[in-house]
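And then chain A:
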Amino acid sequence: MIFMLLQISSLNVTLSGLKILQDVSLHINEGELVVVVGANGAGKSTLLRTITGLNPAESGSIQYMGKEIANQSPTTLPATGLCMVPEGRQLFPEMTAKENLLIGAYHYRKDSKRVANNLKKVYEMFPVLEKNADRIASTFSGGEQQMISIGRGLMSEPKILMIDELSLGLAPMVTEALFKTIKELNRSGISIMLIEQNARQALKIADRAYVMESGRIVMEGSGEELLNDDHVRVAYLGL
Partner candidate 1 sequence: MLKKTIGTILSTFLLASTLAGCASSSSSAKDESSSSSSKGSEPFKISMITPLTGNNTFGGNEFKNGAELAIEHLGGEINGRKIEMEFADGPDQNATLSEFERLYNKGSRVFVSGYGSGADRTFATMVDEMQVLYLSLAWDKDLIQGKSDYFYRVGANVVDFSSGAMDQAVSVGEKYLGKDAKDLKVAVVYTSNFEHIVEPFKERAKKLGVKLALVEAYPNDTKDFVPIITKLKNTDYDILVPFQGVTDGTPFQKKMHELKYTPPLTIGAGIYYDTPVFSNLGNDITDGILSQSYVTPFINEEAAKGSKKFREDYKKKYGHDPLTHALQAYGIVNVLAKALESVDPAKWDDTKELAAAVKKLDIDYGELPWYWGVSFDKNNSNTKADKFILGQWNNGSLETVFPDNLKTKDPIIPWEKK
Partner candidate 2 sequence: MGIDTFINIILNGILIGGVYGLVASAFTFQAGALQIVNFSYGSSTMLAMYLTFFLIKEWNIPIVFAVVILFALFFTIGWIMRRTILNNTNHGTQILTTMAVELVIINLVIIFFTGFPRDMAIFEKRINITDTISVGLTQLICFFLAAAVLVSFHLFLNKTWAGMSIRAVVQKKEIANIMGINSERIMDLAFSISYLIIAIAGIMLMTMFQVEPHFGNYMMTISFLVCVTAGIGNMGGSFLSGIIIGILSALITTLLGAQFHDPVLFGLFVLILLVRPNGLFNSSKRIARQI
């Protein structure tokens, strides 16, 4: 049997009187790359923020490795291997690239060997960051910033990396390269939950995918199935 890493069942979220998520159920198996597509405002980001505990869950359950984590303090999560790469990169703008990466290693900061090791790995993956390690984060280009953000996530040694809008505001070339990196990461054993508006590319690399519309999961299937689905083609691929 495949090990179910993250399981969300009938999750409801209400923010300032508005129902954002309704009865959302989804799961991620170990080693999977799961994509959630949906239009702007469908509640995708809220889903991630609720998983990490930044937004309160109203009802339903979020189980991570068999443990209930709904409404837990976000600070406890990195140590368990759950990490989010937030929408719009959200780097610490006035810190250097290296410092940004290091913050990802905060929860095991006392193990300096482990920190250096992981830092080396990230630098190998994104050599451009090693070259500019002491530059202030806000001076990097969008793609490079996304690299820092992913790198920061990787520094926390995640079992699941949840990436919010990987391609937001990036040039197509850059996006493509990043998608490739994500796929590689997934192959190296990290489960990935990717939230995307850019459905075409995301679905291409997805093992499984969900489609979200106005706070509900309306469709589920393998990446290929959804790419060929008529509704998805009309609504998200513009065909």
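Criterion: a residue touches a chain if its C-beta (ideal position, glycine included) is under 8 Å from a C-beta of that chain, and two chains touch if they have at least 3 such contacts; residues count from 1.
Behind the choice of candidates: all candidates are chains of the complex that A comes from, given by their letters.
Computed from a prediction, not measured in an experiment: that's the story for all the values here.
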**Request:** Check 1 or 2 against chain A and report the one that touches it in the complex.
**Result:** 2
**Item:** Of all residues in chain A, those that touch candidate 2 in their complex
**Value:** 52, 54, 73-79, 83-84, 86, 90-95, 99, 102-104, 106-107, 109, 136, 152, 156
